[in-house]
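What you see is the complex with one protein chain gone and the rest in place.
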Amino acid sequence: MSIEENEKEIIDEFNIFGDDWESRYEYIIDLGKSLPLLSDAEKHDNLLIKGCQSKMWLKTYFDGTLMSIRADSDAIITKGMAALVIRVLNNHRPEEIVNAPLNFIDAIGLKEHLSPTRANGLTSLIKQIKLDALAYLSKGSSETK
Amino acid sequence: MSIEENEKEIIDEFNIFGDDWESRYEYIIDLGKSLPLLSDAEKHDNLLIKGCQSKMWLKTYFDGTLMSIRADSDAIITKGMAALVIRVLNNHRPEEIVNAPLNFIDAIGLKEHLSPTRANGLTSLIKQIKLDALAYLSKGSSETK
Amino acid sequence: MAIFNPIDIRKDFPTLEQKVNKHNLIYFDNGATAHKPKVVINSIQEYYTNKNSNIHRGVHTLSRQITEAYEQARVTVQHFVNAAFSHEIVFTKGTTDSINLVAYSFGKRFVKAGDEVMISAMEHHSNILPWMQLCEDRGASLKVVPINKAGEIKVEDFTKLITDRTKLVAITHVSNTLGTINPIKEIIHNAHLRNVPVLIDGAQAVPHLKVDVQDLDADFYCFSAHKMFGPTGVGVLYAKEKWLNEMPPYQSGGGIIQTVSFEGVTYAPAPLKFEAGTPHIAGGIGLATAINYINQIGFEQIEKYENELLNYAQSQLHQMEEVEIIGQSEHKAAVVSFIVKGLHPYDVGMILDKYGVAVRTGHHCTQPLMDYYKIPGTIRASLAFYNTFEEIDTFVTALKKAIKMLS
Partner (left out) sequence: MAIFNPIDIRKDFPTLEQKVNKHNLIYFDNGATAHKPKVVINSIQEYYTNKNSNIHRGVHTLSRQITEAYEQARVTVQHFVNAAFSHEIVFTKGTTDSINLVAYSFGKRFVKAGDEVMISAMEHHSNILPWMQLCEDRGASLKVVPINKAGEIKVEDFTKLITDRTKLVAITHVSNTLGTINPIKEIIHNAHLRNVPVLIDGAQAVPHLKVDVQDLDADFYCFSAHKMFGPTGVGVLYAKEKWLNEMPPYQSGGGIIQTVSFEGVTYAPAPLKFEAGTPHIAGGIGLATAINYINQIGFEQIEKYENELLNYAQSQLHQMEEVEIIGQSEHKAAVVSFIVKGLHPYDVGMILDKYGVAVRTGHHCTQPLMDYYKIPGTIRASLAFYNTFEEIDTFVTALKKAIKMLS
């Protein structure tokens, strides 16, 4: 599925919740709880994304064609949000990732997580994923970050 | 005449002008023009009062009983105001000078000259005269400042 | 002095009358910044509408009038902290600016290689970093007085650490994270026995309790208007006249000098020497209005009411097993920090916000303190006299829902 199709799918899922923030957040929290994204051993400080109130680790990998993304957080909502972003972007080509507008976050009513307050790591996460994608693009060969 | 009587006299003179600021200022300006208070040779920098937009020189003298005061300014309104203050305080005992409330400035409608803006030297002039008076008081013998 | 009634008081604060996420706003983030009563907002509006002019510089009427009003504001601040002279009140940008001013000017004059500056383990970054910087610049060293688990400083610990090289003690009056009211009068007394001057970070004290700098014998006392119901961008440095006279200027520029030539300058006396540039005139006017407003209520009533609020909030939280209160001193201002076992403060804060409850989560600019407690942060409810018991109930209900959702 393309990035856009992934986004569409999530938007459809969230549409069911209507105006009800509680269900939306329960969904995010469940996502955060269910997915062990990185093992404790993997959570090195050099994977930390700067400027979040909660800790956020990011690990990306490039096989020469597709980029895969893993991330984790010590805060459950942040982790759930990261899981959504990964679900959308994972296993796509770096140029697709660089150009992804990621409108779905706004569309599913979670735009508040994109605010420039430094409390929130989502903006930084997306920025770092795109920076990694850019770096892979310019190098072209497989690599881990 | 006592300081209070001097003040009373000036207030009476100014009462004639009523609400008319132009006459009041013409009076002050005339005062400023007519009185050569210090000769140019006397206008040493060490007599300068700090913090005025116009220059203001102050010279006081104490004969052991009475204090005499002379002052001058390169701005004519400042000079006129100084002349009024001198007319009130000159040749009085230091303790009288220290305690003089100088309400006349307010009473004759020239309170604006007492503002704490540093543009205006009148407040500094009065402060310095009183400081000199205090110094004479504590020493007691004749002296020039 | 009218009888204290928070319901009436709340009417003075328009910001409180709003819905957040469809709930009535419950604002428990007063430690970050407090809301402004209408009189303060109106005084700022009135300044810009009718009185605007630059000060100290013009001979014209508007300029003269606003200079007088601004200097009157200084006198209002003087009386608020009971300073001996109005020229001991320096207007700054805020607490951070005040502390930086002292670190620079006092440091330049008095701190040399090998000297020591002493702070406590519960300081706000604004009362840590300027001293670290000073010590680094001058080759001096920073000494940190420990706290106990309850979040208290022992006066003896302070006294013990003072040496002949100690040049300054800098300590907070009230901890923004823990709420602890430190025994600063005793600390100042003991420091003075060793001839060491003391700077007090009063940012979190002035909204809650009566400060008397002469009774405390503080050498420097710093605070921000925005945390005491006044405008943003303005704060105060109180300093004893003798220090202001000895300290060189900090920033330089228009307004701080008597004469300038390229050969040299003569400085104006304090406070002007420390107030380079056009000041935040509307800020000074608004701060004075905020002080008058506080005085009308009176600290006696404020302290009594806030104490009841604090006790109620703490007792409610105590009843929740999963909650641990961080900062258990017996002397506290109306600040409760806590953690929920197993949950990240950020998650809890996010969900509370959804219920209209504004708390702050994180390290509250006291990272070393978080390291001491080995926690990533806390959830902080910081109260003001316009908060109510009902709000605490609603907050506790919301907190329970949040915990349920997140567990």
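So that you can tell them apart, the chains are marked A, B and C in the order they are listed, and the count of residues begins at 1 in each.
Keep in mind that, in the parts below, a contact is a pair of C-beta atoms (placed from the backbone, for glycine too) under 8 Å apart; a residue touches a chain by one contact, two chains touch by 3 or more.
No experiment lies behind these values; they were computed from the predicted model shown.
The residue touching the chain not shown here, chosen from C:M320, C:A358 or C:I375, is C:A358.
Checked against the hidden chain, the listed residues C:G151, C:G255 or C:P271 yield one contact partner: C:G255. Considering the whole complex, the residue from B:Q53, B:S68, B:N90 or B:S124 that touches the absent chain is B:Q53. Along subunit C, the points of touch with the absent chain fall at residues 14-15, 18, 20-21, 25, 27, 29, 32-33, 35-36, 40-41, 44-45, 48-54, 57-63, 93-97, 99-100, 124-130, 132-133, 142, 144, 224, 226, 231-234, 251-257, 259-262, 265, 276-283, 346, 349-350, 352-353, 357-362, 365, 367-368, 371. Within the complete assembly, residues 21-22, 25-26, 29, 53-55, 74-78, 119 of subunit B touch the chain that is not shown. Contact between subunit A and the unshown chain involves residues 50-51, 53, 112, 115-120.
Methods note: only the chains that are shown with their structure count from here on.
The distance from the centre of subunit A to the centre of subunit C, with each centre set as the mean of the Cα atoms, comes to 38 Å.
A straight line joining the Cα centres of subunit A and subunit B is 77 Å long. With each centre defined as the average position of its C-alpha atoms, the distance from subunit B to subunit C rounds to 44 Å. Touching two or more other chains at once is no residue of subunit B.
Multi-chain contact residues of subunit C, defined as those touching 2 or more other chains: none present.
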